Each structure stands twice: as structure tokens, then as C-alpha cells.
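All protein chains but one are shown in place.
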Amino acid sequence: MEKTLQKSPESKAGKLIAVVLIAALYIFLYLLDNVLPPNSFTLMLIPVLKKGAIYSLICVSMNLLNGFTGLFSLGQAGFLLVGAYAYSIFTIPADQHDAVYQYFEGGAIRFSVPEALGRVLGENAGNILGAILCIIFAGLVAAAFAALIGIPVLRLKSDYLAIATLGFAEIIRAIFQWNGLGPVTNGSNMLRKYTDFSDIQIGSVKLATAFPFLISMICIAIIVLLIHSSYGRAFKAVRDDEVAAEAMGISLFKHKMLSFVISSFFAGVGGALLAMYQTTIQANAFKSAMTYEILLIVVIGGIGSVSGSCIASFLYIACNEWWLRFLDSGSFFGISVPFFRDGFRKVVFSVLIMVIVLFFSRGIMGDKELSFAGLMRKHKKKATGGVEGGGQA
Amino acid sequence: MSEKKPVLHVENITMQFGGVMAVNDLSLDVPEGQIIALIGPNGAGKTTAFNCITGVYEPTNGLVEFCGLPMVRNHPRGKMKKLYQGKDADKYAHDPAIAPTPDRITELGIARTFQNIRLWKSMTVFDNVLTAKHMRADQNVFSATFRTNAKEEKRMRAETEALLVEQNLLQYRDELAVSLPYGLQRRLEIARALATSPKLLLLDEPAAGMNPQETAELAAFIQQIRKEYDLTVFLIEHHMDLVMQISDYIYVIDFGSEIARGVPQEIQNDQRVIDAYLGVSEE
Amino acid sequence: MSAFIQANLPYLLSGISVGGQYALIAIGYTMVYGILRLINFAHGDVFMVAGLVMVYLTTAMPMYISIPLTIIITVLLGFTIERVAYKPLRSAPRMSVMISAIGVTYLLQNCALYFTGGLAQIYPTIPWLSDSVTIGSATTKMVTVVTPILTVVLVFALVLFIQKTKIGMAMRAVSRDFETSQLMGIKINSVISMTFVIGCGLAAIGSLLYFTNYPSVIPTSGSMPGLKAFVAAVFGGIGSIPGAVIGAFVIGICENIIKGLGSSWTIFSDAFTFVLLIIVLLVKPTGIFGEKATDKV
Partner (left out) sequence: MKKILAIALAVVMVMALAVPAFAADEIVIGVFEPLSGDNGAGGKQETLGIQYANSVTPTVEVGGTTYDVKLVVADNESSNDKAVSAATQLVASGASIVLGSYGSGVSIAASDTFGDAGIPVIGVTCTNPQVTEGNDHYFRICFLDPFQGTVQANFAHDELGATKAYCLGQLGNDYDQGLINYYTQAAEALGMEVTAESFPEGNSDFTSYLTNAKNAGAEVIFAPCSISYAQLIVEQAASQGIDVPITAPDTWDSNVVMEAVQGTDLDVYCTTFYAEGGDPDFEEGFKAYLNSDDTALANNGGNDMIAAVSVMGYDAYYTALEAIKAAGSTDPADVMAALPGTTYTGVSGAIAFDEIGDAIRDSAFIKQANTETGVWDFVAAQTVAEAEAE
């Protein structure tokens, strides 16, 4: 399939368009961070873009597990939490420890990776490199947790696996909130003052919005490569038919474990980025409701569709945190509407979700991917024969 | 049949589910290069025997050797110690039990097809075969993801392509496997099994649901692949025509126990076999 | 020994009472799962809505009308949810139905938030049930004593219903094989509706007992009891009614005993519930009374 795609002229043109679009995106992000004057539009756009990019990664990582390997896991919030903490603990500047760990005499870990690197490489380089190192570290810690949890729970099937992973996420949360670990995790209190997006710059070029895009794009690209590799096919085989997969020599445990660990690695990276975005983190926020939200986005985007997950992430975040806010304001285009009051936005939002779930039960993209080559082929077909084109791989 | 050493050697295999003996004290040999059939009426325990050999079930008692290597071995343990109704309970008690998973057994060189076709439904014909090559590929998750295994991947794709050509499936390469007609799905399942480079191929009712012409084609096909891939074939079937036509040796079981064994002509005239298939008259 | 009992009786009592309330919710989960193979996440929120309905109804009418009316409204709500949110998706992938359930959860919670304004609503005092009683060393509400008894009675009635009546038989048939029972002429829709009606009815009774004990209703009141009840259902083997009931009591009692163990343990009372669940699942992957899933090859 890929082979034929590479040969077709549409595919070449499609690739070109993709490259141009990505370049345009980064130029836009650069302008957004550095040149464009803040106005009410760009101000709202920036956080939505950042969070959308981060959620894209988180959702794709969940999709890898639920959509491509068919493992129904509800532990994502737990791995996000682990990633977020692993990242923040090691990036809090030394002189901030007393303030952050106010109840734990400054905490047990009193160094910061970006700061240490900054002393050698200069502050900006230290921040970027330190942040990237700690993000990778966050992923690794989450992956290690996943490996430990995976050994017992991956033997379970479908709903039992779901509830066991959900349970583990809750256990992780309780442990991180435990005062006994306070010197490291700060107990129930929030971690803050660590390196966040606003600290990321090269020279005078700010990368606050471009950075999460870059990291999450690289990670998603790796996931896509994985999905299209021999291992990705093995994952799909496990999803489609476990018995047949095993009979064809695909070790169920090994591949489930791989998928679980890799998905958790990227969830950990996502958690670290989320921590950077929020500028403060608290274990309390990583509840099972967060996992449901992610699952919801994955399904709205289409189970088994990477581009679906990304599109749905941006739409979901934008609707939830931006476009629908006017519904709470009590007026619409200056006209006062009595039932537009606090909470109405959320009612409308949940109705919207129900409508999507009921009428597009396979999600926005189904299990198809968005591809420019495919779009062009479809366009051509329409132009020449007027035949309704099917989905593209 | 003794001139060649058996590829598969099954000894006293017993599978007991609760109080039900699905397979009872079955022993058989599959010599290299031959086509051996296991036949019996519906519910005789044929597929269960297959599942014991391929590691889907852990047999309650007995031994399976592949090329002289003990592959599955068990003796009644735990709860089964009391419940066990079969023979030879102590025969393997002194050897450690081995119960590898199906993927390990496939890795050793046994591939199988399924009675009710189990193709990967979201994949194309090409991907179904390509994925079966995954196990034999020299790669790890990093080299595969970052494409440092490009050569290996290229080789796998080329081999898959070649296999599809040989199996006359090339014209369907980009179609969804489940959208093929039934007969082709069966053939694809065999092609997929071949992709794992087996020494021994287990076919579970390959002719089920086929008309006489398709069955005849299938018979030729099985003989052809045995030659081309230097295979040993062990098949389950109750399609007598096919079995009689291609088998070198036949085992017959009913209610889990062996009732006859022999070359096709012997089986054809065996009264017990005829009774088992037609039912013994009551008078 | 008696001093030990004296000191620990309160924990045990509240454990049994909490267990009984979990049981009534867990039955709803387990019945729906048994028939539709659907984790009905919205069930906990139906329970919360039952609480809110009761709060609003009692402001307008006397108790002897509002209690049955609450149960009827809850049942209708359950019925509507099934018809609107689950029925159209019957042929869709399982994940979609579950997402629909999560969507219903959001909708119910957000509507509750919108109508109540997010403030905790104080649950009306139901006479007799709210009276204090003293048992040994423990002072508690009448409802604590009533709950386990009522739970057991209701469960017995339910089991009888399922064993003896025609529709109960149909339910068992559907839970065993959905397609075949459809072919056998069982009216699948009415069986499913009946399941939701019974589940929601029990949830409504559960909510009466629960909120009498803990008289504060907020939009998220249903989540925690819902989750615990679900855990109980899985613990007992989802799909099995006795399993759900036993699971609920075990979890309720264990949780409260943990709370009594001392300050370093209390924070893990929820985590412990999950540890227990995971241990059970590792030993018996389909719960205590769950049927072993066999994948026919």
C-alpha cells in the first residue's frame, strides 16, 4: 500500500503540501509568540493552541493503546500524573524550593536540571535542554510505572483490564498525595515555579507556543512511524484477533506490554507538557474524570485514527475553553438572554457531545486518516467522474 | 511409515474439562513430508486435540514432541489430581510440566489455520500475510520505528509479494481480507500460515463449506504447497473425499478416543469408522 | 474482647450500611452489564439526580407522595436514557456506547450544576429513618440499621423475580446469548427497558437511604458511590447479582475498617478498595462469581 502511495503523483504533491503547511504553521507560531500584538483573538488563541497540541499527544498516546492495540485501559490520568511530577520535581530552581515545599522544609531534592545545565551552557540553552531532558525523563518514569503495572494487569481482558488500570491510576494518585512522600511530591500541595513554556527561548526568540507543538509533533510522528512499522501491524493483529495473532507467533504479552509502555511513555511526556502549560500542578487534578475526557476526545476523533484524535483535541479544547464561553456571560451579541447564566455553557457542551456521539458514532474520522494525497485524489475523482470517493488510508 | 522420524509425536494426550473427557489418551505420529489426517464425527474432539498441540489449551495429561523436542508436557495437577479420570496419570509426573504459549510453538515451526476463519479483519490481504512475517523478522521496536530495519522490511515485503503471487492472491492484495469470497479467505489463511515459515502445517477443516469443485482444487493446492515448501501437513477434516484423496495415513477418533488408524483404504473399510459416522443401528 | 468490639462497632456498622447502599447501585451496573455488556457510567449520576429530584419534590409536596414520585421519575429517567442514548447505538462498536454513557454522565452533572447553581442541596429529613438509635457503643441513624435489611430483602425479591417470572427468564436468556434470544422471539427492547427500570428503581431507593445518611447533594455526589458500586460489581464478577451484593458489602466494610486503623492509613481507604479489587482480579480474572470467559477457537 505504502509503496504504491509513494509512487503516485498525488502522494508527492500531498507531501509537499504537508511540508509547506507545517512550515507555515511554525512561521505563524513564531509570529504569534514574537511579532503579533496581543489582542483579544490571539490571546485566547495561544492557550487553546498550546493545550490542543498537548492534548493531541495525550489522545494519540491513548489511541495507540485503545484504538490500535485494542487494550481497553483507563489509566491514562495516572501516567500523566507521574509524568507531570517527574518533570516538575527536577526543574524547580534551587532557591524556590523553600517556597514551594513550604511544609516540608524545602523538600528532599534540591537541584534543578535546567539550572545545572544553565550554569554550563547559559540560561536559555540550559532551560531548553533541561526541559527536554526532563520531559524525556518524565516519559521514562511513566513507562517504568507502566511496566510494573503491566506485569499483573495485562493478563486481564477488556472491562476487567479497564477497571484495574483505573484502579492503579487512583492508587498512584493517593500515593503521590501521601504526606510521607511530601519531601519529594509536596503531598497534597501544588508544585510550581518549575521551568515552563515562557522560559523557553532561543536568543530573543520566544518559543512558548512553538515548543509544545514541536515536542508533540515529534512524538506523534514517532507514534505514526511505529503504527506503520512491523510492530504497529502486530498491534493491529492483536486488536483484530488475539487468538490468530498468537497463532501467527505474535506474543500477546510482549506486544501488549510494548504498547502499554510506549503509550505510557508518551502519556508521561504529555503530562510533562501539561505541567509546563499549567505552570502549577497538583495530584488532585488527575482524576478518573480526566481519563474519561481523553477517551471522549479519542472516540470523537475516531478510534484508530491519529489525525482524528488531533483534530478532535483542538476542537474539544477550543469549544470547551473558548468558543462557548459567551454562553456563560448572560448576554448574546449584547442581548441579554435569561437562561444564559453560569453553567449553561457546560450544558450546551454536553449536549453537543451527545449529538456527536449519537450521530457520528464512529467519530469524526472513523478509522481513516486525513491525508492531502487522499483529499486530492478525491477532489480529482469528483471533478472528473463525479464519483463519491471512499475513504483513504 | 517408520522409515522417517516423526516431526510431531503426540503421546497419551488427555484433555479433561471438568468431568468431560474431550480428548482421551490420544497418541499419534506425524512423519516428515507426509500428509496425515485426523478425522472423526462432529464433536469428536479433533479441534481440541489441535488446540492442545498448538498451546491454546494446556492438556491435562500427556506429551507433545516436535522434532524430538518436548514441546508440551503435563500431568494432572492441583484440582485435576482428584478429578482426573484418564489413564497414565503418573506417566509424566516426574518431569516438569511445560506449557508454552501458542506464539512460542509457532516460533518452533508449527503453523495453523482455524476452523472458523480468523483473518485480521481490518487489514488488507497483503498486510495479513506481511504481519505473519513479523515473528521471523530480525528487528526490535526501535529499529522498526525509526526505520533502521529498512532492509529487513523490504525483504519481508518482497517475500510477501512473492507468496501472494504463488498463491494467486496478488490481484486482491489491497482488498480487505474479510471482503474476499470464502474460498479465497481459506487460501489466504493458509498463505498467512505459510508466511511464518513453518515445518509443520496444521489445517483445521480446510474444506469446510466448500463445494466439490473447490474441494478438489484445495486437494491439489495442499499437495502442491507440501512439495513447494517442503512441508509436513497434519489436517483435521470430515470431508471424506478430500481426506481419502490426499492423506498418507489417517487417525480416526470418536468421543475423544482413537477408534482406528491406517492408510485410506483400511479406514474406508473399517466397520468402527462406518459405525461412528453412520451411527450404530440399535437392534 | 468486648472492649475491642465496643471500639470497633461504629466502623463495622457504617461499613455494613455503606455496603448496603453500594449494593443497591451495584445491582444496576451488573444487570445492565449482564444484558448489554455495557458499563453504564451514567448510573451513579442517575442516583444523584434521584437525590436532587427528592430535594425539589419535598419542597412542594408531602413525603408520602414525593418518595414514590421520586422513584417513578428516576425510573422514567433511566428508561429515557436507554431509549435516547443507548438504543440507537446498539449495532455500533462497544466503545461508542460507553462513550455515550460518559456523555450522559456529563450531561446529567452539568444540568444538575446549571439548575442547582452548584451549591450543596440539603436532603430532606425522612421521619423515622433519620432518627438516632444507639446500638452498643455506637450512636447512629435508623437508616444505618434499615439499609442492610432492606437491601437483602430487595435482592431476594429481585432474585425471585428473575428466577420465577417470564420476563425474568427472558432476562436470563438475553444475558446468556443476545442474538439467539432475539431469534427465539424474546422482545429484546422490553427486556432491556425492564433492566433499566429495575436498576434505576433500586438506585432511587439506594439514593433515599444514602442521602438520608449523608444529606448533601451536589452534582458530583453520584460519582464516588457510583465508582465504588462499579468496583463492587466487578469484584463480585460483573453480571452476577449475588456477586455484586457481596462485593458491595465487602468493599463497604473494608473501607471503613481501614478508616479506623489510624491516621497513616485513612488516606489510603480508597486506594485500598482498588488494591483489593486488583488482587481479586489477579486471582480470579473475572471476579468472584464471574463466569470464566472462554474464547472458542
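By letter and in written order, the chains are A, B and C; residue numbering begins at 1 in each of them.
One rule holds in what follows: a contact is a pair of C-beta atoms (placed from the backbone, for glycine too) under 8 Å apart; a residue touches a chain by one contact, two chains touch by 3 or more.
In this text the structure is predicted, and so the values were computed from the model without any measurement.
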Fill in the blank from the handout: Touch list for the missing chain, restricted to displayed chains, reads A, C
Practice task
Check each of C:192, C:218 or C:276 against the chain that is not shown and name the one that touches it.
Solution key: C:218
Handout entry: Omitted-chain contact residue, chosen from A:97, A:173, A:233 or A:256
Key = A:173
Practice task
Based on the whole complex, identify which of C:80, C:165 or C:266 touches the chain you can't see.
Solution key: C:266
Problem - Residue, one of A:117, A:281 or A:357, that touches the chain absent here - result: A:281
Practice task
Mind listing the chain A residues that contact the chain we can't see here?
Solution key: 38-41, 43-44, 46-48, 51, 99-100, 102-103, 173-174, 177, 179, 187-190, 192, 196, 198, 274, 277-285, 287, 315, 319, 321-326, 328-329, 333-334, 341-343, 345-346, 360, 364
Problem - On chain C, residues whose C-beta touches the chain left out of the figure - result: 7, 10-11, 13-14, 18, 113, 117-120, 122, 130, 132, 138-141, 210, 213-216, 218, 220-221, 223-225, 227, 256, 259-260, 262-263, 266-267, 269-271
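Definition applied: only the chains that are shown with their structure count from here on.
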Fill in the blank from the handout: Relative to chain A, the most remote chain by C-alpha centroid is chain B
Problem - Geometric centre distance via CA averages, chain B-chain A, whole Å - result: 44
Exercise for the section: Report the inter-chain centroid distance for chain B and chain C in whole angstrom, where each centroid is the mean of the CA atoms. Expected result: 47
Completion exercise
When centres are defined as mean Cα positions, the distance from chain A to chain C in whole Å is 33
Exercise for the section: Please list all residues of chain B that touch 2 or more other chains. Expected result: 56, 114
Fill in the blank from the handout: Where chain C touches two or more other chains simultaneously, the residues are 297
Problem - Parts of chain B lying in touch with chain A, wherever the complex brings them together - result: 54, 56, 101-104, 106-107, 111-112, 114, 118-124, 126-127, 130-137, 139, 141, 144-147, 149, 153, 156-157, 174, 192-193, 195-196
Completion exercise
The answer for chain A against chain B in the complex is residues 1, 3-4, 222, 225-226, 229-231, 233-234, 236-237, 239-241, 243-253, 258, 262, 304, 367
Fill in the blank from the handout: In their shared complex, chain A is touched by residues of chain C numbered 33, 39, 41, 84-85, 88-89, 92-93, 95-96, 99-100, 102-107, 109-111, 113-114, 117-118, 223, 227, 230-231, 234, 238, 264, 267-268, 270-271, 273-275, 277-278, 281-282, 285-287, 293, 295, 297
